[in-house]
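Input: a single structure, listed below in structure tokens.
Only a single protein chain was left out; the remaining protein chains are all shown in position.
Moving on, here comes chain A:
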Amino acid sequence: MTALAAGAVQSVDWIAIAPPVIVAVTGLAVLIADLFVTPARKPLLGVISAAGLVLAGLALLPLLRGDRATFCVAGAPTQCSYVADHFTVVVQLLVIGGALLTVLLSMRDTRGLPAGEFWFLLLASASGAALLPASRDLATLIVALEVVSLPAFALVGLRRGDRLAGEAALKFFLSSVTATAVSLLGVSFVYAATGTLHLAAVATALAHGTGQLTVLARTGAMLTLVGFAFKLAVAPFHFWVPDTYAGAPVPVAAYLSVVSKTAGFAGLILLTVVAFRPYAHLWAPALAVLAALTMTTGNVAALRQRPGHPRSAVRLLAWSSIAQAGYLLVPIAAAGYRADPARDVGTTLSYALMYAVVNLGAFAVVVLVTGGGRSARLADHRALFATRPLAALALAFFLLCLAGLPPGIIGLFAKVAVFTSAVQAGLGWLAAVMAVNVVIALYYYLRWTGLLFARPESAPMITPTDDSGAGTLTAPSVARIPFPLATAIGLAALTGVALSGAPQLILRFATSTLF
């Protein structure tokens, strides 16, 4: 810390930190530009945001070798606060790509929202998400996590005069603040016990024993993890998710379920596998139990969604995202049982990449079907194949990927990788629980898929009411799909199909060393 104080002479590797910085700067630029743009040209702001994210994505190219680090302690080149290794680059790619898809989804949906603020908040949150996987000390980690979450509260509650949105934002805010408070308490305990905030140094200190402070260190580690569990909506800390997703605009729900969640997972991986590695015997069994609990809770609740219920499609995706978080936890838990955790971390990343692509794709089709209106009902997807065959096929593909059944081959192999991870770590029982969960999940994914191809109801189809007043785009059932939305669905579908043909593209992370 003393070294950081000498910041005046510290050299900063701007290329290494370019991705989050570009996202943040774009956010500010959009906020300022909003003041000078006439209401008719507001869509331009969305284009600028998308361009900024593309630029940030390109800024990842020089980092592909994964050997850059900056903000290091003077004289100790291994203790750096910002490291752009392979792990960072992969997560940043996911986060930036996910944010880009969210921007494409939002272009039509933000009409009722204050445009400048919306894009600014989204990009601010994304920059935090891009920073998080690179941070290698506890302070940066917590700050990055807050940068992800704080704009997200506002995003959820941005729709003015909407009681549901307000309630959703409040729930999200309260649970998140509690989580942060608990995490911070944990971090302070860990700092007290080890005297350092750098993750690697924390690990070394914990490994050498903390003497009388062992209880403090353990409590600190556990509290920090509990805070993260809250953010990741791991059962039993998941209750805020369905209401928050259902109350938020659909693209924001998509963002929360993919980008914000992946960032949280990156943080959890850094904490468990790097910082609290010596306590693997404590957190690994706990995570295994939580994984089983989370996937079961999520799937059972998703099973109970009624198709005719308002916003049931978003609620179902919310619960399914909880269940998927359970699958994502499995390899992290497995990592605790093994001497070399790199492969398990890679498995989590592979799964997260698959999940990001197909989940965003599914949300994109939901946005299309509901027109961003209030009634994102499952029943509204009935006979989608008759009106929009391509969108229906795409959604069916995404849902089957989430379920892990061919033709969603990439979903299947991502699950195979997770199963392998569990079996290799000797977590046979967890693999069995997951197997049962895969079957439960198939039920509701398949019910939805079946709905897409069902015969239209005999009664004339009721077009979903669109409270944003974009009647021209949604009212006729054969209206053209707006270009950004079509791009988003197409991108997700193409990526999914390409990955199904060559799963190695993402599964290779499951064999390489990322740190």
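One rule holds for everything that comes next: a contact is a pair of C-beta atoms (placed from the backbone, for glycine too) under 8 Å apart; a residue touches a chain by one contact, two chains touch by 3 or more; residues count from 1.
Simple rule for what comes next: contacts and distances are computed from a predicted model.
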Listed names "NodB homology domain-containing protein", "NADH-quinone oxidoreductase subunit M", "Ferrous iron transport protein A" or "Tripartite tricarboxylate transporter TctB family protein", with the criterion being the UniProt name of the chain not displayed: "NADH-quinone oxidoreductase subunit M"
Full-complex contact with the absent chain, from A:265, A:327, A:419 or A:448: A:419
Hidden partner interface residues of chain A, rising order: 350, 393, 400, 405-407, 409, 412-413, 416-417, 419-420, 423-424, 428, 431-432, 435-436, 438-439, 442-443, 446, 450, 453, 455, 503-504, 507-511
